[in-house]
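So, chain A:
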Amino acid sequence: MQSLTNRSKVVVKKEMTFTEKMYLPAILNGMRITFSHMFKKSATIKYPEHVRPRSSVYRGQHVLKRDEAGAERCTACGLCAVACPAEAITMVAAERKKGEENLYREEKYAAVYEINMLRCIFCGLCEEACPKEAIFLTDRIVDTEYERNDFVYGKDKLVEPVEKDKRIDVSVRQNEKTLEFKTHSEYGHNQVWDPNKSLKKKSGH
Partner candidate 1 sequence: MTVTQILFVVLSLMAVLSGLFTIFSKNPVFSALWLIVAFFAIAGHYILLNAQFLAVVHIIVYAGAIMVLFLYVVFMINLNKETEPNKPAWVRIAAVISGGMMMLTLVAALKGASLVPQNKSAEALNIGLASNLGKVLFNDFLVPFELSSVLLLAAMVGAVMLGKRQIH
Partner candidate 2 sequence: MNSLQVIPIDWYIILSAVLFGMGVLGVLFRRNALIILMCVELMLNAVNLLLAAFSTYLGDAKGQVFVFFIMAVAAAEVAVGLAILVTIYRNTRTTDIDFLNKLKG
Partner candidate 3 sequence: MLLAVLIPMLAYKGILVVIVFAISLGVAAYSTYAERKVSALMQDRVGPDRAGPFGLLQPLADGVKMFMKEEIIPNVSNKFLFILGPAISMMTALLTGAVIPWGPDITIGGNVYPLQVTDVNIGVLYLLGVVSIGVYGVMIGGWASNNKFALLGALRASSQMISYEVAMGISVITLILLTGTMSTAEIAEQQQGFVQDSWLGWNFFKNPVTFLIFFICALAETNRTPFDLPECETELVGGYHTEYSSMKLGLFLFAEYINMFISSAVMVTFFFGGYSAPFLNRFVTDPFWFPMLSTLVFLGKTIFFIFVFMWIRWTVPRFRYDQLMNLGWKILIPLSIINLVATAVGMWLTGKI
Partner candidate 4 sequence: MITASLIGLPLVFGLLLLFVKGEGAKRIALVASLLELALAGFAYFTLYNDPSSDLLATSVPWITSIGADFHVSIDGISILLVLLTSFLVPIIILSGFEKKTENPALFHALILFMQMALIGVFTSRDAFLFYIFWELALIPIWFICLIWGTGENRGTITFKFFVYTLFGSLLMLAALIFVYLHTDVGNGLHSFDILAMYKAGQSLDLTQQSFVFWGLFLAFAIKMPVFPFHTWQPDTYVSAPTQGTMLLSGIMLKMGTYGLLIWLLPMTPLALDRWGMTVVVLSVISIIYASCMALVQKDYKRLIAYSSIAHVGLIAAGILANTTSHISVEGISGALLQMLSHGINVVGLFFIADILMNRTGTRDLDKLGGIRNVSPQFAVLFLIVLLGSVALPLTNGFVGEFLLLNGVYQYNTTLAVFAGLTVILGAVYMLRSYQSIMLGESNAVTSSFGALTSNEKTILVLICAAVLIFGVFPKPLLSIAQQDIEILVKTIVPINP
């Protein structure tokens, strides 16, 4: 069959000539090629010293944001856990006690909040699911560890520091586009799924 693009090569199993059968020329040619590569520029980047430029919305280690006053935004609604395709997020909810208003923004909070970094695929769905703007992915890189358990990040590693100057900036992720996107309830994850609706949509196409 005639190829359309003319890029594909048609393989013909033809009898090899004597020189071809000897293979030596081919091998020598191959060796020439490999040898020539020795003097080509190396494609390696020496990583810790040199880092490749990353995208502005690079999805790295998560952070649990605090509000302006320094209280944790997370209310342990569990939507992030539900949204997580890798089942990496677990949490235990607790009720805010008297005197803890400065710590937690609302009456319910996450007593335990864990993300298993070995499971996490850094898709960012948790971020999208969060109604409280509590969890964000950052451009930080998850550190290496020696123990498996150490990869289960608790609140100690996830929640950003209280000090203003040590806060983690996620403003790139809160630009207009994302905020606007979040207002569209049909794209949100905290939406009850309506079978009729989606059915109609499909048939409408």
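One rule holds for everything that comes next: a contact is a pair of C-beta atoms (placed from the backbone, for glycine too) under 8 Å apart; a residue touches a chain by one contact, two chains touch by 3 or more; residues count from 1.
Selection rule: all candidates are chains of the complex that A comes from, given by their letters.
A quick note: this is a predicted structure, and the numbers were derived from the prediction, not measured.
Among the candidates 1, 2, 3 or 4, the one that touches chain A within this complex is 3. Across the complex, candidate 3 is touched by residues 27, 30-31, 33-35, 37-38, 40-44, 46 of chain A.
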